[in-house]
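Only one protein chain is missing; all other protein chains are in place.
Up next is chain A:
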Amino acid sequence: MTEVIAVTGLTKIYGTKRVVDDFDITVPRGAIYGFLGPNGSGKTTTIRMLCGLLTPDAGQGTCLGYDIRAQADRIKEQVGYMTQKFSLYEDLSIRENLDFIGRMYRVRDRGARVAAALDDLGLANRAGQLAGTLSGGWKQRLALAACLLHDPKLLLLDEPTAGVDPKARRDFWDEIRRLSGQGVTVLVSTHYMDEAVQCDRIAYIAYGKKLIDGPSADIPKQVGLETWRVEGPDLAALEVRVKTMPGIVQVARFGASLHVSGTDKQAFENTIETLKAEGTHRWSEQVAGLEEAFIYLMAGSRDNFAATEDKVGSS
C-alpha cells in the first residue's frame, strides 16, 4: 500500500453551506502534504472527516487502508491528530496527560514510553506541572509528543504552529521532517508561507473546493503567474499606480523591490512595456516563486480562481 489516504468526492454540508465540496485527495506514504487556504475554507472539516470525527455527507475512500465511513475506529487507533486548539487537559499535569493518552491507545510499556517522551521533551523535571500553566510553544510540543505516543502511521496536524515563536516552529518542522524520513505520513494544514514551502506536496483549498494540487515545486507554474521585479525611487507611489493598470493582478513588496505579477500574458506584457518605457525604474523579469503564488492565492477571490483554473486547463 503506497497510498495512505485515497478519498474521492468528500462533501460536508452544514445547513445549506457546502463546507467541503467534492474533495479528492491521494496522499502517498511518507509524504508531507500541506493543506493551504484561508480561514473557513474547510481545511479543518476535511481533516476531521479523514480521521472519523465527522461523517461525510457524500464521498468515500480509505485512510490507512480502512474505509473512512465504516472503520473509523480502526483509523483512530493509527492516527495521531493534533487539534488546532490545545486540547489536552489543562488541569492535569504533563505526566498525567501523557499517561491518559497512553492508556487511551493501550500503548505497550506505557510507563517507559511516557518517561521517554518526557525526556525527549526535556520536561522530565517538570512532569508534575499542570499542562495549563505551560506557554504556547511548550503546549504545542506536549501536544505533538502526546499524538506520537502510540507510534501513529499518519499524523494529522491542524494549524499546529499557530501562535508559536519562529525558533519553536523551526524545531517543530525538524521533528516533522525526521518523522517523515521514518515513513510517517504527515498531513498538515497551515496558512504560513514558510511552512508551506516545507511540504512535499500542496493542496490549496478555498470555499471547500480544492483548487490546486501538486508537488510544491510545480505550484507557481500551475498558478501561471508572470512576474517582473522593479527597483527604484518612490515605490509606494508606483505600487498604487501599477495596481490599477490592465493585466496586473498582484503587486507585492519584497524588501526594497516590488514584484509585479499578471496572469494574462499579452495584457501584462503590454503594460510592462509601457512602464519600462517611462525609464524611471529598473525592471527585470523574474521566475515566479512559491511566495508570489501564495500571496496571489491567499488574496484572490473565487472568481479569480475560476479564471486561473481555466488558464491552467488551457495551457
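Everything that follows uses one rule, which is that a residue touches a chain if its C-beta (ideal position, glycine included) is under 8 Å from a C-beta of that chain, and two chains touch if they have at least 3 such contacts; residues count from 1.
Note that contacts and distances are computed from a predicted model.
Not shown: a single chain whose UniProt protein name, out of "ABC transporter permease", "ATP synthase subunit b", "2-oxoacid:acceptor oxidoreductase family protein" or "Na+/H+ antiporter subunit A", is "ABC transporter permease". Touch with the chain that is not drawn comes from one residue among A:I5, A:V20, A:L36 or A:C51, which is A:C51. From the options A:D22, A:E77, A:D171 or A:E239, the residue with contact to the unseen chain in the full assembly is A:E77.
Of the listed residues A:T8, A:S87, A:Q266 or A:T280, the one in contact with the hidden chain in the full complex is A:S87.
From the set A:K17, A:R103 or A:R241, the residue in touch with the chain omitted from the display is A:R103, counting the whole complex. Remark: the residues of chain A touching the chain excluded from display are 48, 51-55, 72-74, 76-77, 79, 81, 83, 85-92, 96, 99-101, 103-106.
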